[in-house]
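Before I ask anything, let me first share the structure, which is written out below as structure tokens.
Just one protein chain is left out here, and the rest sit where they should.
When the chains are written out, they are named A and B in that same order, and each has its own residue count from 1.
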Amino acid sequence: MDSPSNDGNEDGIRIEGLAKRYGEGDTAVDALKDANLQVAAGEVVGLIGPSGSGKSTLLKCLGAVIDPTRGRMTLGGALIYDNGWKIADLRALRRDRIGFIFQAPYLIPFLNVTDNVALMPMLAGSPNRAARARAMELLQALDVAHRAGAETSALSGGEQQRVSIARALANRPPVILADEPTAPLDSERALAVMRILHRMAREYRTAIIVVTHDEKIIPTFKRIYHIRDGRTSEERGEGRPLD
Amino acid sequence: MIKRLKLPRQLWIILVGVVLLAGLAWAAIQGGPLATTRVTVTKVVRGDVTPGISGIGTLAAQRAYVLGPTVAGRVQRVLVDVGDTVKAGQLLAEMEPVDLDARSAAANASALRAASAVAAAEAQLHDARSRQKLAASDLRRNLDLGSKGFLSASAIEAKRQQLESADAQLGAAEATLTSARQDRLRLEAELSGTRQQRGNLRLLATADATVTSREAEPGSTVVAGQAVLKLADMASLRVRTRLDQSRSAGLRSGQAARIVLRSRAGESFPGRLVRIDPQSDSVTEERLVDVAFERLPDGMTIGELAEVTLQLPTVTKALLIPNAALRQHDGRSGVWLLNGGRPRFVAVQTGARGFDGAVQVRDGLQEGDAVIVYSERELADNQRIEVFTSLNGGHAP
Partner (left out) sequence: MISLAGRDILHSWDRFVLTGLGLGLLIGVTLTMAGVYRGMVDDARVMLTNSGADLWVVQQDTQGPYAEPSSLRDDVYRDLLGLEGVAQAANVTYLTMQVRKGNADVRAMVVGFEPGQPGEPAFLIAGRRITRSHFEAVADVMSGFAVGERIRIRRHDYTVVGLTRRMVSSGGDPMVFIALKDAQEAQFLKDNDAITSERARTAANPAFNRPGVPGLLDAVNASQTSSHTVNAVLVTVQPGHAPDDIATDIRRWKHLQAYTRVQMEDILIAKLIATAAKQIGMFLVILAIVSAAIVAFIIYTMTLGKIREIAVLKLIGTRNRTIVNMIVQQALGLGLIGFAVGKIAATIWGPAFPKYVLLEPMDAVRGFMIVMVVCALASTLAIRAALRIDPAAAIGG
């Protein structure tokens, strides 16, 4: 199949020497000390670490919701952080260049399914008609198009999850951060989700980082990053096929 | 791309929206320049109107009497009480005679004495007359003798003197008699006066009447003219009525009237206007008239309040409007005429007015004109109005 072209996604995401210190002086806490990570466009990697390891801090830095203390971040070939943000509008960055998938779908309850997804391009300035067209495309790709006009509360958990994935993809971000996407699911559905993620990564040339401790899906990663005590280490994964 | 909302919800939302918008529009129209004034309308018709005059009055006896002594004195006895019916001439009360009886006796004695004096004077006159006759004939005889020379001139002179003296005595006796007679008359008159005074001590009823008040009890002293008893002829009860000067045109003696007594509110009695006072009350601006009952009801009391209505001759085939339609506008009196659905004020001249509210229109309207009768507020030319059949007295914003 043809993959849609994704300009600026060639390099996925790369961070080097990222550190985050909370507080000052004696009470300072180094949540991240030295994080290094690189994910290519179309790749799905896992990020595993116990609680307190700096995992969520790393996620927040990757998601540009907090300011790292030092390091470098490159996203889609562009340097976005080098001991200081190189981008003025972080929100626009999050909107256009980073996709978020949460533990729970976190859909907007007062928007219907289509509008939940179409919201992303609309925020970026697309006219409503084009935004909804893009949304339908994604919903079809994720096999939830038949629920396009429904209220989010009418969808099953799995359907909601897929809608949230569609939302994350809507603005064709170079990277998607998925935070425990399979935590509440059983193994069959969990693997289904992973299949979707792999397919989307391939089709839309997106780098996907999956933060997880779910034993059911860890074997499916080809590459895994471990984080411990604020430092990352890379590991080769099992790469079990999903089909 | 068709959004499919659940139909009931969409319907509800639209319903609420429509209700709110409609309600807001309705509320906006209620007040403000778009508001219409509700009115009722009637046509000018031809008919009869019976004007009338009304007033209130009090029952008063036309014939009322005040009985009292002509001189100051003390009341000796009162023989009747309030409410008693008395006949003419009946003795009702008596004053104490005090010394009047004694004075009467004295006057009587004086009169008798005067009568005897007259008798004496008459006897004296008789005597003087006979003496004079004698002296006259004596003189005649002596003159005759004198002419024959039998008597001296001095003897005749003496006889003449005797006649003159007898004449004088006769004159004196006549004067005495006259004076005695005059005396007698005077004393008899005094006696009669004293008797009359004695008679005045007896208070007699001057006519058939009812005693309406007993003002003095036996033993009280009253002055001349002060009332001891007040009487009234109850058959002469009339309603002394006061009519507004401004609304009493067309009064004529003999007009039929209806009388409603305050003590008998439901009944109305027929009556007649019997007298219009030539003097009106300039302070209260009222005319005073007397209205008599055709048949006097029983149990009437003086001073009762009554409402009197006089009907004047009916005016027939007059243009009529209800008096509620009359308004004042710009200092003129008139009505609001309906002209192409909008009101226009026309001044009218009115004529007779009936008690039922019908008013005769003399000038300004024609038969069949539609005039506004009731309105919920003051009107202005060309104001937007809405015609109803009745305003039913409700509140309107």
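Note that in this section a residue touches a chain if its C-beta (ideal position, glycine included) is under 8 Å from a C-beta of that chain, and two chains touch if they have at least 3 such contacts.
Just so we're clear, the structure is a prediction, and the values are computed from it rather than from any experiment.
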item: Of A:Ala40, A:Ile87 or A:Leu111, the one touching the omitted chain in the full complex; value: A:Leu111
item: Touching the absent chain when the full complex is considered, from B:Ala136, B:Ala292 or B:Ala324; value: B:Ala324
item: Touch with the omitted chain, as defined above, among B:Leu112, B:Ile302, B:Val346 or B:Leu391; value: B:Leu391
item: Residues of chain B in contact with the chain not shown; value: 9, 12-13, 16, 20-21, 23-24, 26-28, 30-33, 52, 54-56, 222-223, 225-227, 243-244, 246-247, 265, 283-284, 307, 309, 322-324, 326-328, 331, 333, 353-357, 373-379, 390-397
item: Residues from chain A at the interface with the omitted partner, ascending; value: 51, 55-56, 59-60, 63, 65-66, 91-96, 100, 102-103, 106, 108-111, 115, 119-120, 122-124, 128, 151, 167, 179-180
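The criterion applied here is as follows: only the chains that are shown with their structure count from here on.
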item: Gap in Å, rounded to a whole number, between the CA centres of chain B and chain A; value: 117
